[in-house]
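This is the structure I want to talk about, given as structure tokens.
One protein chain is absent from this view; the other protein chains keep their places.
== subunit A ==
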């Protein structure tokens, strides 16, 4: 009880703020209205009736989808920075952990871009603003992992995560993917153990969410590594050592050769079983017929993962006095921005039949 009041002193205000933000997340009926829009101008009018308000009011016509996405992300970033500016330890650290995943994404984006000799400034613009750090632009210079680590990453909080992948010699697409997975695995494990130090309600909620995140990565890595050069031993090394599939599910996945084996490995967890219900059927019936069905199955899987993520994040709001709400809010808002972009894209390209394929939140 005492701890409860103490959290209230430190974080009660921010929790209130974030719950207020959360009630601004678009609802089913607002999505229904949005999907009826004929043009992006309608879309803007409709959004101005929500918490987004006049965020597009000063944009000159015609609107583009990327502007909408950019502005919506900017709102999230502003809110996040406000939270971060008002946070005290350990919430501050927690919020920082949230940004790490964006930093990883940015780093990978920059490395890949540099590898393919893209324009540096264009790359920098595409980086997620939550994951920007000071010395990030210098990443474009590095050509080897060693150099990358020595020149830039060593001073970022991500340095410990990269230590494990310094052995990778030259940068190519596969290696970058391996780096991403290794780093992300280290990040998830670190975040997981950090949440363990935060005491009961936070630990409970966050570890549930992170466990799912880890499982999702594990399954994705497995599915994506079929028919690639990635050896099974290497694959096993990329799996995070947390999550509900760990350890025996992970072991099975490490040996899996096709999607049916993946499904068998996931049988043990009842929630994951349903993910493969249709996907499994369609892929087994069309197994030898080519990669297209596999692709469809994978995208359907991805969709279900998103749905599950939204569900878990919504659950985080059911408990008070814990930090999970901050993480969940950011993730939900991110999903909302994805939804908005999807709907806007559908409107712009006049693909009305697919407009319903977003993932409703509330």
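The rule is short, and it goes like this: a residue touches a chain if its C-beta (ideal position, glycine included) is under 8 Å from a C-beta of that chain, and two chains touch if they have at least 3 such contacts; residues count from 1.
In this text, contacts and distances are computed from a predicted model.
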Tell me the UniProt name of the left-out chain, picking from "AP complex subunit sigma", "V-type proton ATPase subunit a", "Isocitrate dehydrogenase [NAD] subunit alpha, mitochondrial" or "Immediate early response 5".
-> "V-type proton ATPase subunit a"
With respect to the chain omitted from the figure, which of A:89, A:134 or A:353 is a touching residue?
-> A:134
Looking at A:10, A:41 or A:190, which residue reaches the missing chain?
-> A:41
Absent chain, residues of subunit A that touch it | 33, 36-37, 41-42, 45-46, 49, 57-58, 60-61, 120, 124, 134-135, 137-141, 147, 150-152, 154-155
